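Working notes, beginning with the structure itself.
Every protein chain but one is kept in place in this view of the complex.
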């Protein structure tokens, strides 16, 4: 295995596809959206990316089998808009790895002649979200103007000065390569996996891409999550433990 | 010394050996089992592995001599089943090192035409174990089915989603190479070196490999440990200090 | 993108320029001075430096566009003294990166035949500064003597034994190459961005370089900051939270 190893399953020819990135992160918002799109559009896995820069561990599935941490790229052809959708188990745990993996992903994007990249994530505000909101950032001023038309908010003081990880680097490194890229961040508490915030991000993305998707699965998960939140709220009245994001893997 | 340096002592020709990994980890379960097998079968050391990715220190033996941190591979021929047994002082302390060392170990496994790998470890549950149990994970669904026949348990929520270090990576990276591999984890408190949990893991392994081993040495250590636990329990009634795993090197 | 990638915008021919380094650091003193000089002298950006060793994130500007973390070098010609001014968003976050980036900057300095380097920073004393003071260090005893003439203080016990990051390494690595270099550190509390300390450092630097600069912009920022400090002082009477430097990005 190389430092970054790309295993291609299938060659596909896409027409100026849009790439959508949804890796694990705050509220797992980006990953929820990416997985939802992959499932609804029945997208096909075309490659897997492994790296020394992912944590040195395997994940155990419910059937008792393991798999190495990886990122995955799915492809979906359609008359309206071909898509490449990136998701995965992990992001890099090293500084260098973040850059190297983002560069590899951009190489792949360019091989497919990607016309634009959307990176998805959550923006944690440290309290329950009252009004679902999607914040934006882009690597080009025209894209900012375009996104505003879809209700994406660009706030002076938010997203807090910086966007960390793949969602940020694909924009920054994409800029150096001249690939237009937008980051869409759903407001979220930051404490829990947030399918409701994912719904808000997906709604904007569908409008922008001019596609329609059944949202029922995300709605169902949002309702399930509401119950978890309700239970936590009740527990909170006794004591006030701040649940860390990592501890939430089990409540997905 | 190279980044990873393998020093071979002896060439051996084995017949489709099974590799058993027992490096230091939770409750030292894997290492206890590996050392017990090496001792009982009088296995022969065939190579040592050194690396920059081990801690920058030497270990001092009781006779005042030092040795560099290393992993060691032992071989044992028998009519029933040839074995390669891996143990050592340390695992990698860097992210990259974990991957590189596991890859090197798999290279060695393939040179010996290993037919299957068993990785051994402990699964810490944070409290005293009432019923000795061996949890499993495998890099192939058929292996899961096979292991169930030997009483290995596969639980939906355990081993907690991930297996860290060599015990996990040998399965995950082995999967990419098509080497069948199983991880056997003995339930343990996680606070103390646990020869009792090691006995449970060894019992399963002996059954699976269809070999017989005298367990007396492990039983004796388990009894010694019982006394330590008893003493700790008494101390706990005054105050409740949580003993960290690293601090237990002296009670082995 | 290479480990360190230098993107040159413009070739300039300078006459034995002096290089001034003002990267982010304690009180942001160095960066404030560098940015002020760039602005007042209308210096021209000649290159950008990107690196894996900067944090894996993009910065979001107020217009919603992002930019990758980078260092920037500006040039300014004048009859008295040509200048190269280095500033940027970040310093390395890895140990190795600090050395590699400093070496790259010295390569660039030598290409331009730099006659001397001034590195600028703040020296945090953990309490409000009563008398603005500029401490110095140099990579040559003659430079120490020269700087004393401009009121730079060299104290036995300060700056505390070591100077960390680019401001230190450009001196240390410059010494190995025979490039004369001075570090000027403005005394600062260490809690807040400190334009007042920046003014003190700039005053010394102007004298040394025998140039004149309008200081109004720094004075205005210092007055603004005074109001922030005043507000914090009032808040402190209720409780005493120690504001961490990183959290102050928003009050610039």
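By written order: A, B and C. Residues from 1 in each chain.
We take it that a contact is a pair of C-beta atoms (placed from the backbone, for glycine too) under 8 Å apart; a residue touches a chain by one contact, two chains touch by 3 or more.
In this text, all values refer to a predicted model and were calculated from it rather than measured experimentally.
Although it is not drawn, the missing chain touches B, C when the whole complex is taken into account.
Of the listed positions C:58, C:76, C:169 or C:200, the one in contact with the omitted chain in the full complex is C:169. Taking the complete complex into account, B:68 is the one of B:68, B:125 or B:206 that touches the chain left out. Seen from subunit C, the chain kept out of the figure touches residues 92, 95-96, 98-100, 102-103, 136-141, 144, 154, 156-157, 159-165, 168-169, 171-173, 175-176, 183. Across the interface with the omitted chain, subunit B contributes residues 1, 7, 50, 52-53, 55-60, 62-69, 93-94, 249-250.
Operating definition for what follows: only the chains that are shown with their structure count from here on.
With chains as nodes and touching pairs as edges, the resulting graph is an open line.
On superposing C-alpha atoms, the copy subunit A sits rotated by 90° relative to subunit C, to the nearest 5. With respect to subunit B, maximal separation of chain centres occurs for C (centres as means of Cα atoms). Rounded to whole angstrom, the centroid-to-centroid distance between subunit A and subunit C, based on C-alpha atoms, equals 37 Å. Centre-to-centre separation between subunit B and subunit C, using Cα means, comes to 52 Å. Among the residues of subunit C, none is in touch with two or more other chains.
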